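With one protein chain held back, the other chains of the complex are shown just where they sit.
By written order: A and B. Residues from 1 in each chain.
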Amino acid sequence: MWLKNAWYVAGHAAEIVPGTLVARRLLNQPVVLWRTDAGQAVAFRDRCPHRLVPLSMGKHDGDAIVCGYHGMRFGADGMCNHIPAQEQIPQKARATAYPLVERHALLWIWMGDAAQADAALIPDLHWMQSEGWVPSEGYLHIAADYRLVTDNLLDLSHESFIHTRTIGDDVVAQTPVRSDVVNEHVVRAHREMPNIEAPPFFARLMGDPEARIDRFQTALFHPPGLNITFVKIRPAGATNQSFDGRATHMLTPETERSTHYFWAFARNFVLEDAELTDFVRQATAATFDEDKAMLEAQQLGIEEEPETPLPQLALRVDGAPMQARRLLAKLVSQERLGHVMKTAELQHV
Amino acid sequence: MWLKNAWYVAGHAAEIVPGTLVARRLLNQPVVLWRTDAGQAVAFRDRCPHRLVPLSMGKHDGDAIVCGYHGMRFGADGMCNHIPAQEQIPQKARATAYPLVERHALLWIWMGDAAQADAALIPDLHWMQSEGWVPSEGYLHIAADYRLVTDNLLDLSHESFIHTRTIGDDVVAQTPVRSDVVNEHVVRAHREMPNIEAPPFFARLMGDPEARIDRFQTALFHPPGLNITFVKIRPAGATNQSFDGRATHMLTPETERSTHYFWAFARNFVLEDAELTDFVRQATAATFDEDKAMLEAQQLGIEEEPETPLPQLALRVDGAPMQARRLLAKLVSQERLGHVMKTAELQHV
Partner (left out) sequence: MWLKNAWYVAGHAAEIVPGTLVARRLLNQPVVLWRTDAGQAVAFRDRCPHRLVPLSMGKHDGDAIVCGYHGMRFGADGMCNHIPAQEQIPQKARATAYPLVERHALLWIWMGDAAQADAALIPDLHWMQSEGWVPSEGYLHIAADYRLVTDNLLDLSHESFIHTRTIGDDVVAQTPVRSDVVNEHVVRAHREMPNIEAPPFFARLMGDPEARIDRFQTALFHPPGLNITFVKIRPAGATNQSFDGRATHMLTPETERSTHYFWAFARNFVLEDAELTDFVRQATAATFDEDKAMLEAQQLGIEEEPETPLPQLALRVDGAPMQARRLLAKLVSQERLGHVMKTAELQHV
């Protein structure tokens, strides 16, 4: 159901500050995220090796965390370096540390075979943290299989029915979509909507409630859980102007039926406008909340009929979601045979 | 456990108005109830055939409903008549429509073999909607097997212990009951209580807190889930006067362990008194809420001991409940062999 040997987003980097222990279930494993005083972000299995209590109920102490039950102290490498009233430290006295890399303002965790954790395989999401881009970030918990969220993001015709208050209008669903499998780790779905009335979100981005725009939308999937919506808008016909947005959706399975949805909408225009940054954050959160309601209902519907294939009835808009499902299933099969996906090249639009 | 080829009450007719989609689980199936602009009540399985999301999350649109996820549009017959950006409509693109009949101010659904759905099999509950009768209606959800509610309604001795604030007094339990199996689809239990102090509910109906009355009570069961309590009261000894009430209990299994309890108390006296109608509604609701607490506790008790027969210990008052259980079990067995109950004749008292 999910790849083990892959980088997953464990959190926005800014969430984890020294002194705070964050408990989070990832791929159905309990994880505690913390940061040393020196600034290194660390991920442990959230269980003390002594009596299985959560280490996240303990305390941060400089370059270590101390279990809140009996005081065992674990350094950033997971090794125990203090046990009260006991001088000898058993070899098994260690917390399980997962490879964790901080990049693009995100924490990337590798929960499979640690020997294969190669930071070069982390996909390039430089717009999350680079000059010329301003991200609006957020997080959403969704009580649904993460693959349903990818289905959702690769068939954006739903914007016309779910998101009419922000990014949706009749045009999206009426516009045919072109989808293709770019290569063995990228699926893409593209839609062009020239000379339309700007839906509310885009009208605000353009600063013009009456704006007519050309709208281009490319949804891209990279396994296991990365989706990027490349958004391009411009005043209708103004080929010399372009406003780019990159809605970046980082899906990490919490359990088989729930998902951590870390997201950011990065833009390359009007960078200094903090109010706009905040508007984008709020509008995006409101939009994804609408998806959440539908996805959670869908999850319940599917659980009642576990034998039913999905989609039960394939429409034209299901091309990209089905391609992505097949691609992911193939990678999971290959992983069982010992292969590890060896590239992070996204081949952007 | 329950008959499939039978009419069940899906709702009070007045609940379903054009523009509103009502989701309700019936016989452990998700159902959406809606009404066309022309006034036809419709029941669909509450799943879009595309991706299994609830149709009840969509929108009513004239003579159709539109799925809230990707915009498929289904007419009252269940057939899809529009898919966005797709001209060809696949044959499988249809919602499952259940036979639904509006009669006696109720919506009757048939969830078994649609070919056998004969509206002539709907029992005659004309007092729910006819001259000379005024009903006070309500609904209650009970987290218990619907058969426990029938047990309750066929042994009214419990009124003396549960319902002392409204219809109960010591007399009910002290009065012997006569029960009989009228025929293969009707069980009856009868009690006569001449010249008694009127319990509070009846005193109010008589408009006299000091009233002495003759009270007659006949509980009738008609499978699968209809119970009627025929209530007759009169001033003690006044053989030329009679006040009739028909407490009508329409039980529809939600799941194996929960019940939709649609009810009405119809009376044939002081018809114009709206305040009295409201009093009857409130008193009846309060009374059935008391049953709910006991029945839900009983359900939990039974679930802990699934092997224990019920009643564990049969008392004299258990005659009618046991006859009804046997009758229902026989009909369920017969249905498995292909028989369908072919009569709705209630043979009223």
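Keep this in mind: a contact is a pair of C-beta atoms (placed from the backbone, for glycine too) under 8 Å apart; a residue touches a chain by one contact, two chains touch by 3 or more.
Computed from a prediction, not measured in an experiment: that's the story for all the values here.
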item: Sole contact to the chain not displayed, among A:A38, A:A85, A:A115 or A:L337; value: A:A85
item: Which of B:A143, B:I302 or B:L346 contacts the chain that the document leaves out; value: B:I302
item: Chain not shown, touching residues in chain A; value: 30, 47, 49-54, 57-58, 66-72, 83-86, 90, 92-93
item: On chain B, residues whose C-beta touches the chain left out of the figure; value: 151, 155, 157-158, 160-162, 173-177, 293-294, 297-298, 301-302, 304-305, 308, 310-313, 315-317
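By our rule, only the chains that are shown with their structure count from here on.
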item: Whole-Å gap between the CA centroids of chain A and chain B; value: 48
